[in-house]
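Taken from a larger complex, these chains appear in their original positions, while the remainder are omitted.
Read from first to last, the chains carry the letters A, B and C; within each, the first residue is number 1.
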Amino acid sequence: MTHIDDRTLTSSGFYLSQEAPIQSDNPIPTPSSPAPDILRCAYMELVVTDLAASREFYVDVLGLTVTEEDDEVVYLRSLEEFIHHNLVLRKGSVAAVAAFSYRVRTPADLDRAAAFYTELGCRVERRKEGFVKGIGDSVRVEDPLGFPYEFFYEVDHVERLAWRYDLYTPGALVRLDHFNQVTPDVPRAVRHYQDLGFRVTEDIQDSDGVVYAAWMRRKPTVHDTAMTGGDGPRMHHVAFATHEKHNILAICDKLGALRRSDVIERGPGRHGVSNAFYLYLRDPDGHRVEIYTQDYYTGDPDNPVVTWDVHDNQRRDWWGTPVVPSWYTEASLVLDLDGNPQPVVARTDASEMAVTIGADGFSYTRRDNEDTPERKQGEYKLGHQL
Amino acid sequence: MTHIDDRTLTSSGFYLSQEAPIQSDNPIPTPSSPAPDILRCAYMELVVTDLAASREFYVDVLGLTVTEEDDEVVYLRSLEEFIHHNLVLRKGSVAAVAAFSYRVRTPADLDRAAAFYTELGCRVERRKEGFVKGIGDSVRVEDPLGFPYEFFYEVDHVERLAWRYDLYTPGALVRLDHFNQVTPDVPRAVRHYQDLGFRVTEDIQDSDGVVYAAWMRRKPTVHDTAMTGGDGPRMHHVAFATHEKHNILAICDKLGALRRSDVIERGPGRHGVSNAFYLYLRDPDGHRVEIYTQDYYTGDPDNPVVTWDVHDNQRRDWWGTPVVPSWYTEASLVLDLDGNPQPVVARTDASEMAVTIGADGFSYTRRDNEDTPERKQGEYKLGHQL
Amino acid sequence: MTHIDDRTLTSSGFYLSQEAPIQSDNPIPTPSSPAPDILRCAYMELVVTDLAASREFYVDVLGLTVTEEDDEVVYLRSLEEFIHHNLVLRKGSVAAVAAFSYRVRTPADLDRAAAFYTELGCRVERRKEGFVKGIGDSVRVEDPLGFPYEFFYEVDHVERLAWRYDLYTPGALVRLDHFNQVTPDVPRAVRHYQDLGFRVTEDIQDSDGVVYAAWMRRKPTVHDTAMTGGDGPRMHHVAFATHEKHNILAICDKLGALRRSDVIERGPGRHGVSNAFYLYLRDPDGHRVEIYTQDYYTGDPDNPVVTWDVHDNQRRDWWGTPVVPSWYTEASLVLDLDGNPQPVVARTDASEMAVTIGADGFSYTRRDNEDTPERKQGEYKLGHQL
């Protein structure tokens, strides 16, 4: 691990190091079985309590394309996707996540996935016919952190609608970009997902080495999934990409026109982490959806790892806009393979919200004013104080 | 005046009426002298306490073009302007506004301006050679509301740089769009500026008829100036236009890169009032600058007047983002013709901030949920509660 | 008139003069009756031969809003419009323009319009109930140049849909921007429309003083109508505005997706004249429609007049893209008040196409290379030579 003193402070205010500067003192064992070769996050299966309301949100408001549907399930995809779906809405009594699903490179990677998790002592279920329509042979597991992970290769191809501009809306969603998971012990989670083949691209730490969040990728973007420190296992959000920033603004404008602006939880804004333009919405069950565009290429093996100081006021919003508390505290339950919610374990490390907002928190815009009164004001700008 | 019961509720949630639905029970007399024919807001003269810091902000950060400058004054213009300047920065000991300056249609309108204000008993000063460089014969007055207003026709022409894309920055400012004035009694101010020839395009009221703000125009946009209810006379902001929304986002991105994101006070966002995309910044003296784009044509005499309910959570931000308190409470002093700050008179009508934010305030996103608990939460979304 | 030697050459390559640098040696008499006070171009009435096909083009492809329709006529408006319509499609046997319609400031301006044209000896027809639905008292004339002009004040108000982002398409049209007329003798036309109250903002000339085109405005944009030199009277195009450039690109993308890209005649591109971003389409009858965004404010009486050299290769397209010949030669017939096509008179002055394209034409990108071989190549770049 790169010691904090060996990291390079950049002209943009964050640090660079060559290896992921995170280590766990309570690691999950590394299996001797090789990890499956994951291509990318592929779809999320969401349990929703009012299927009609959720369908209306994802299809009529956000414009996702229905590949297939019935009274119990709706299969949705983004405009540039050629596999059957990127999102499954399944009717159920408890709003939760049934699967974080990844596509692997070959059918043989399913054997590797099964062996990898079996060695870890995890519950593993394999179905040749798949767990959902459109997907063939699949492995689902309750992973060591309590998340329902799925792996598959076989999938029905559908038409990539990228050229069908007659179907585009002003806020067109073109790709599934990433997942985001809430977990109490971020270093432990990072270490485990590194074993599964993910690489850290960015993280948030403090000067004591507490890790508040980390971003991890397989495809060469900033992430396929991220670890957000908090009570977990829970699902923080699922993110879709647009082509341009105005597409994201158009979603906000449309929500205003529909008098549903209260669906907007945070943003739009520019992330510090990832450098992407973002927006966070809450679906009818409170599942959080990010709309995201324009991060950067990370595919080289020596891609520099970016570390942000948790007290840097621009780490989560480059424009210094405060993060709303609900964004830190609320998240979706995740299910075990029987469909029951996983129990939520409290985070014991320091809370990012606590150290940056309110009476106990502080943050800075510029390093050279760490001792000024501004530092004492907490994350909120003067204008935000009542 | 259109009674509130005669207004039309639109599908967008605001009301329409044909005449400005505002009347004053304490009007300033209407002069018998005809008003000057005002073309547009033309420039603001700002007194700044650190000329180098202000020049750096307006030129290096925001990209305004220097037409002329010396050790005491900097004359700045936007890229599409052909008159000498849109902003004058003058070094002084007290940060304040020395003039809200309007261009009139003919030289003879200066005589009309002088007569109009003389009849009102206002202090009037006329200088053939102008009060600032680049401007000829001018009339300055202390208007009945205490604002330093200027009128001129003669002006030096400079090159309109609209086609000089080699000079554009990502956040290029192309026009001066409007002024915004803080005044305690909005109906009284509206009535007076109607006498001066302005027309109301939009306003914010409550069901008791209290007027919180009004937008008034000469050129056919939503405004050349606006009246914001509050302690006054003060200057709320001066606004420049960009061509597109991404230009405004680029200004935020640049401020982040300069580690000056704390200059961003509010936004970016979409206004309800005006339908424009906006951003509010604070200059080194705290003078507020809006960056603004894409309102609508208002030039027909029967252009419908839009009235927003003060409790409509989308009136000031269409996406429901709360207005920060400083935006309501802070504003710049204005000077009399001797250069001394005008005394500030407190507003006695209800405060928009008080009725919409905090313990005493409420607001709604949808009319049909006025009785739900949401209404009790005040303007801030759940996520914003600490 | 400003002599060509008194014009100022700008750093952008065009000339400035204070008055419109155009005079006619064959002027239409100036009436002693005052001209009506025109606010803006308001709508065009188009005769179309296949109403269903035209409706499909303007509504399903371009996204205009239907205010009202029956088997014979469709009334359409743009998203920011509050009057009944901006475009009337009327079924007929000959594709043509039935009216260029302008809104005037007051009902009394109709009397002025009638007197103005009566004095000119033009055929004048007034209908209290209007010529089309939604419009009241109207005057239609066959103007001295042969164009069917209409004036009205009374009009039904409809909801301005500016805030209805749920109705926006990626290529949303928000305003009617201008008309463009083809006429053989541009100076004669300019002089006449100046009598009617229009002001020249830009024009194209050669060093012999031949005028190829001129842009004229009432509202403070670059134009409400333009005179294009050619066989006339004919209608060159009607133009609608979008908010941003990407909206125009989205229209092209959609036409590609519909496999109707052959509807795109010219562009998208950046105009030299007007500095606007543009696209030209042809509707099912061949009527030309421009999509246009981001010209500049022209409302000051001393707004500098821009004159472009006809040989400047960037005058019509700032990027130097050649104008396609059909754009110069094809245009729509216009009707007299009986609904019969006006005879077309040939232009006798030099043709812009001839002097800039092909064997007899030349143009330059930079003034300093007028004597280089490039000048001999005609308007087309090397790459365009077969």
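FYI, a contact is a pair of C-beta atoms (placed from the backbone, for glycine too) under 8 Å apart; a residue touches a chain by one contact, two chains touch by 3 or more.
This one's a predicted model, so the numbers in the text were calculated from it and none came from an experiment.
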item: Whole-assembly copy number, given 3 chains displayed; value: 4
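One rule holds in what follows: only the chains that are shown with their structure count from here on.
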item: Between chain A and chain C, centroid-to-centroid distance (C-alpha), Å; value: 51
item: Whole-Å gap between the CA centroids of chain B and chain C; value: 34
item: Chain centre separation in whole Å, for chain B relative to chain A (CA means); value: 41
item: Multi-partner residues of chain A (each touching 2 or more other chains); value: 244, 246, 253, 256-257
item: Touch list for chain C against partner chain A, complex; value: 163-170, 172, 244, 246, 250, 253-254, 256-258
item: Residue numbers on chain B that touch chain C, as the complex places them; value: 10-12, 14, 39-40, 80, 82-83, 103, 105-106, 157, 159-160, 162-164, 174-175, 219-220, 243-245, 272, 275, 294, 296-297, 299-304, 318
item: Contacting residues of chain B [partner chain A, same complex]; value: 12-13, 244-246, 249, 252-253, 255-257, 259-262, 264-266, 268, 270, 272, 277, 313-314, 318-321, 324-327, 357-358, 365-366, 374, 381-386
